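The chains shown are only part of the set, and none of them has been moved.
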Amino acid sequence: MIIASVPDFREAARRRLPRFLFEYMDGGSYAEVTLRRNISDLEDIALRQRVLRDVSDIDLSTSLFGAHQALPVALAPVGLAGLNARRGEAQAVRAANAANVPFTLSTVSACPLPEVAAAATKPFWFQLYMIRDRAFMQDLLAQAVEAGCSALMFTVDMPVPGSRYRDYHTGLAGSGGLKGAAWRVAQAMVRPEWAWDVGVMGRPHHLGNVAPVLKGNTGIEDFFAWMRGNFDPGINWRDLDFIRSQWKGPLIIKGILDPEDAREAAKAGADGIVVSNHGGRQLDGVLSSARALPPIAEAVGDDLTVLADGGIRSGLDVVRMLALGAKGVLLGRAWSYALAARGQAGVAHMLRLIEAEMRVAMALTGCTRIDQINRSILAA
Amino acid sequence: MIIASVPDFREAARRRLPRFLFEYMDGGSYAEVTLRRNISDLEDIALRQRVLRDVSDIDLSTSLFGAHQALPVALAPVGLAGLNARRGEAQAVRAANAANVPFTLSTVSACPLPEVAAAATKPFWFQLYMIRDRAFMQDLLAQAVEAGCSALMFTVDMPVPGSRYRDYHTGLAGSGGLKGAAWRVAQAMVRPEWAWDVGVMGRPHHLGNVAPVLKGNTGIEDFFAWMRGNFDPGINWRDLDFIRSQWKGPLIIKGILDPEDAREAAKAGADGIVVSNHGGRQLDGVLSSARALPPIAEAVGDDLTVLADGGIRSGLDVVRMLALGAKGVLLGRAWSYALAARGQAGVAHMLRLIEAEMRVAMALTGCTRIDQINRSILAA
Amino acid sequence: MIIASVPDFREAARRRLPRFLFEYMDGGSYAEVTLRRNISDLEDIALRQRVLRDVSDIDLSTSLFGAHQALPVALAPVGLAGLNARRGEAQAVRAANAANVPFTLSTVSACPLPEVAAAATKPFWFQLYMIRDRAFMQDLLAQAVEAGCSALMFTVDMPVPGSRYRDYHTGLAGSGGLKGAAWRVAQAMVRPEWAWDVGVMGRPHHLGNVAPVLKGNTGIEDFFAWMRGNFDPGINWRDLDFIRSQWKGPLIIKGILDPEDAREAAKAGADGIVVSNHGGRQLDGVLSSARALPPIAEAVGDDLTVLADGGIRSGLDVVRMLALGAKGVLLGRAWSYALAARGQAGVAHMLRLIEAEMRVAMALTGCTRIDQINRSILAA
């Protein structure tokens, strides 16, 4: 299959992964309204073409949280992504490091923090969920410090997990025990390449970081149950003090969709936020990121670093998000599809595509530096 | 079939019911414009996500017409629903009672009032149509009082019955006599499970409450003819006096779409109204409930209890309707699909789904009690 | 096939007619934008439901141009419609007469004026195109007077004929001579019922009224060529004087879409106009009738009788058009489909459907007389 775009990587991933993994990655919660809005609202943002401005020298680099990076792009935390390829997060972090963009490791990754740290050649970011067991959180934070993580992303939009109907249909959620497992094995059997390369050779399939607290129930059928049982719905602004006491580096709050919450985050001393609806995987029906972003950037853009994610499928979309007020973006499914399709080389290829596409978008809107991208490049 | 949502129950019902029953339940009148609007307009209502508010303690209970209930939800009156499963309304009322939400028995139910009363463990609501024969109405009202019904829902949007093209295509409407019956039998034959369980074992198939006045013509082919002949198009505000003289309990007028009519209902002394277009089954082309509701709630929300129904397919939709101004909602097709798919257990499962989905919606809009749900949780 | 609606008649017609006839009737010009808009814009007009108004006594009758009729509906002039069934216009006029609604005979009908007059039991309307040969027009007008036609509909939106791509694809237009004829015969062969009943038994297939001037070239392959050659693009307001000199009865100008033209028509002494885009068959891209109508009714509604047509597929649509300002409507494809599907009985059935549907729409908007229908029954 010839790959020329992120949607091509999606299709290649669909062909390679067992269905339960593909649908898990591809799907959204409930009626998937927000999932669709993320993409269609971005598409509706019209760029303003300018011509005959010398664009021979385009610089895509930027700095986020004090570190220089090649593109205003980072890989988003994606739980279980490591199952998309053998020891997947280790492959992904290498691709990200090589391209000089930050990689974010999810709390619920397949590879544990130390394994990713060993694979990495540059500092990476770590994403943390609020978990009832504070001692365990403390332990994770200590590991992140130990691994030299350069930023902590604290995800706040999952006080309770949303329901993704597709996961029930594939047996990933809901059907505990043998029945679900048998159903997943059947789905893996028709993807023999993945079954051998990842399923067999990529073992063990612990959820790297949370394995200790899963206490032996390491199968992914326990994953959602564990999340329901251990995620803390009592999470609130005061909990940030606890995090702050354990983490002195840059702190990014992920999952903000409202200007008031953004202001609160600034007041609470966050260094950055991610305007995000969790890729349409939590509260279905909320605004797309593209629509939520502008008033938030307006409200707090001067006080902290506003990132955004959701629905970005090309370098053009990256430029749109920057024009709407983001200083940088996260790619979620984009890199996950690429990893599933072609492993580390896929992630590298995907990042090259994003770069090339950003170049065209900047050239034709007349921008040569990232900080020139703003609302003036959008058509009224 | 794995069921994780109301749309799944719909699909399961489609597979289990004879076509004429499924289409009867699923369809709307004329071009089905309002049927589609009910769903798409709700989908368009954007929720406003809030984070880091302690939502560990969410209370979904509420009180309607003086009675406490577990969810701000009631099962809508659905004619013939009893045919979806063996002695269907009896099964449904048990599921509703167990979940502590009101069940509403339709005038044109399959099980008669006393049968449902015998199955019920809690008071239920009774729905009444305006029928030419006032003595018969009086008799029905007496039965409702006798059965201890806790509210009377008086449906006013059917002075004449709308035409549902699907019912003609399946032979449920229009083709009287043997031809229609044969066509329906053929449709039942390819659903042997239903044919045996309900068709054979669930007899008799009288229209429980109206059987006396159908005078021996008990087949459902007489149903629509009877409705056309006996429903009273002369129904008007003064008829409420007649009802009031027979019924001392809470009176809910169902089928209001206009603020002026809502004000009239308040003036006429109704205790509640249901903003409803009969699930898109009467005048096609009228506003969706989601669009009709806000000005009505504005106009009379302080004077009487405003309920709403139409297009609700998830707990998220329930929350949307409450945010638009309803104090509670009715579920029509949702419970009918569930009953057809899995009987009483299906209805119970469906209510658990609604509850779980409401919890996520409340948690992520930062609400912990039903009365906190209002327009402030909608994105501007 | 069970028929419960106008769309059902459409499907039945599709099954019965040779393709070239069905596509001719069903299609619109160019990209068919206006054809689609006619239907979707009507669908978008939201009705305002009112309840508890006594609607036991609904009167659908009205008067147009001094004559009483059962419904505010007339059959539109439809060229070649007579080919849809054996001696089609004669069948249609009988159905219309029986239902007491006006029938309009097209200039380019299959049955000539005298044949239709012989079949009719009531006066009908005659539609006239502007033709270069004024002597021929004079002759047609004389025939109409002779036949006792009760109104003249002068169609002004065809100074040049629009192109309907479907007609080229079926060989009805463009491929003159043997090739086109052979192609049409092939299409008729797979519709043997029509081929025998209409094709063979319904002869001759002259274009009844224009046969004299076609001078022996009577095949319909000459129809479009003749129209292109003989329709008068020089037609203008002054030509009305010529018509007026030949016709003393009610004069209706058909094909008005603009308020300025409507005012002109009033000034020129027309008795009525039809707001029409020729069913999306002339200038594609013009406004739907539903959108063009309100400002026109506003401009001239007091000065002349405003009728409208285009996209009406149910009695609900009739009520919508009246609410938008029309005093009556024309049905084009609705009766043509019905005639093709079931002949005279089909047209009668279709009119009963329209009536029943209007009744429901009026009952549920709280109207009991046609003159109560106005913008107040539309949702804001």
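Letters A, B and C mark the chains in the order given here, with residues in each chain numbered from 1 onward.
By our rule, a residue touches a chain if its C-beta (ideal position, glycine included) is under 8 Å from a C-beta of that chain, and two chains touch if they have at least 3 such contacts.
Computed from a prediction, not measured in an experiment: that's the story for all the values here.
Asks: Quick check on the homomer: 3 copies visible, but what's the full number in the structure file?
Replies: When the whole complex is considered, it contains 4 copies.
One rule holds for everything that comes next: only the chains that are shown with their structure count from here on.
Asks: In graph terms, with chains as vertices and touches as edges, which category applies: line, ring, star, complete, or other?
Replies: Contact pattern: an open line, chains touching in sequence.
Asks: How would you label the chain A and chain B contact, same or different, if same means the shared numbers make up over half of all numbers there?
Replies: Under half of the interface numbering overlaps between copies: different.
Asks: If you average the Cα atoms of chain A and of chain B to get two centres, how far apart are those centres in Å?
Replies: The computed centroid separation for chain A versus chain B comes out at 42 Å.
Asks: Just give me the whole-number Å value for how far the CA centre of chain A lies from that of chain C.
Replies: The answer is 59 Å.
Asks: Give the residues of chain A touching no fewer than two other chains, as numbers and ranges.
Replies: Residues of chain A never touch two or more of the other chains.
Asks: Would you tell me which residues of chain A are touching chain B in their complex?
Replies: 30-31, 33, 156-157, 159-163, 165, 168-169, 171, 173-175, 232-237, 239-240, 255-258, 260-261, 264, 277, 282-287, 292
Asks: In the complex, go through chain B and note every residue touching chain A.
Replies: Residues of chain B touching chain A: 2-5, 7-8, 43, 45-56, 58, 313-314, 316, 320, 356-357, 359-361, 363-365, 379.
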